[in-house]
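For this depiction, one protein chain was excluded, whereas all remaining protein chains were kept in their positions.
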Amino acid sequence: MEWVNFVIALGVAAAMAIMLARLFAGPTLYDRVLAVNSFGTKTVLFLLVFSAIAGRQDAIDIAILYALINFVATIAILKFFRYRSLEIALAQMSLRKALDGEYEK
Amino acid sequence: MFYGVSLTAILVALWLTLSGSYTLSGDYPIVMGLGVISIVIAVALTFRMRIVDRETVPVAPAPALFGYWSWLGGEIVKANLAVTRLVMKPEIDIEPRLVRVPAQQRSGLGLCVFANSITLTPGTVTVDIEDDGFLVHALDTSFTDPAGFAEMGARADSATDGRRKEVK
Partner (left out) sequence: MNWGEILQYALFAGSVAAMTTGLVFVLAGAIGVIRLPDFYTRMHAAGVTDTLGAELITLGLILQAQDWQTVAKLLLVGLLVFLTSPTASHAIANAAHRAGHKPRLSRFHPAHPAEAGKASGEGH
């Protein structure tokens, strides 16, 4: 019964390795961000299967945290590379746009 | 006030689920006390930000949304099989397209649900939002059926706020 979870964990780890390959090979920044985001989703899955294998419930809490941090990190990376700043709130971006009218190409 | 009470109830259920302690004996008063403090701080902060309304606490449209999700699940399975078949072919044969999809949802929540449903269905991703519709990137020409988008849009509209006229 345990070996099923083990096989699933190995498969998810293989998918993570492929994502790492895309992360290093990706020609553009967006390929890399996509690979990081997808890698994070697979990490969540790996943690869930690990909690079932090891019988440790706290790994599920870590998985919940990882899902949230993964989402916030993706948004933060994209925001930084679009606006080159993390200081402005997203809600005030239109105001900033009106002020310098410059950030969109 | 209704949304504030619903938000508090949701947060209490979340805390009880994650901490797993329901009694006040032993060490549990500390856990419960920390929970009460965090919930009070979270609710106070959301009220201070003035974002407690129909959209951020979607309690009223939730039953209709669950019905919509079950229909969406079937669509996701079908689209997943199609994308998997395209990817697994020995020779990749695809023809990507950028199409404009008109959106006539009457509420902001309906528009949001429709755009997220398009993205959630594999093969189509909402790339940009325009004045009267979405710019959608499709993996192949077989995913750009206007009737499919129209049906999904109508279902998203009636599942969220189809009766309410105002657009935020």
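Letters are used for the chains, namely A and B, taken in the order the chains are written, and counting of residues starts over at 1 for each.
Going forward, contacts are C-beta pairs under 8 Å (C-beta built on N, C-alpha and C of every residue); 3 or more make two chains touch, one makes a residue touch a chain.
Just so you know, these numbers come straight off a predicted model, no measurement behind them.
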**Request:** Consider the whole complex, including the chain that is not shown, and state which of B:G35, B:P61, B:G110 or B:G123 touches that chain.
**Result:** B:G123
**Item:** Full-complex contact with the absent chain, from B:S38, B:T56 or B:N80
**Value:** B:N80
**Asked** Residue-wise, where is chain A in contact with the chain that is not depicted?
**Response** 1, 4-5, 7-8, 11-12, 14-15, 18-19, 21-22, 28, 30-31, 33-35, 37-38, 41-42, 44-45, 48-49, 52, 57, 60-61, 63-64, 67-68, 70-71, 74-75, 78, 81-82, 104-105
**Item:** Residue numbers in chain B that touch the chain omitted from display
**Value:** 14, 17-18, 20, 76-77, 80, 83-84, 87-88, 90-98, 115-116, 119-120, 122-128, 135, 137, 139
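The rule is short, and it goes like this: only the chains that are shown with their structure count from here on.
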**Message:** Averaging over Cα atoms per chain, report the distance between chain A and chain B in Å.
**Reply:** 19
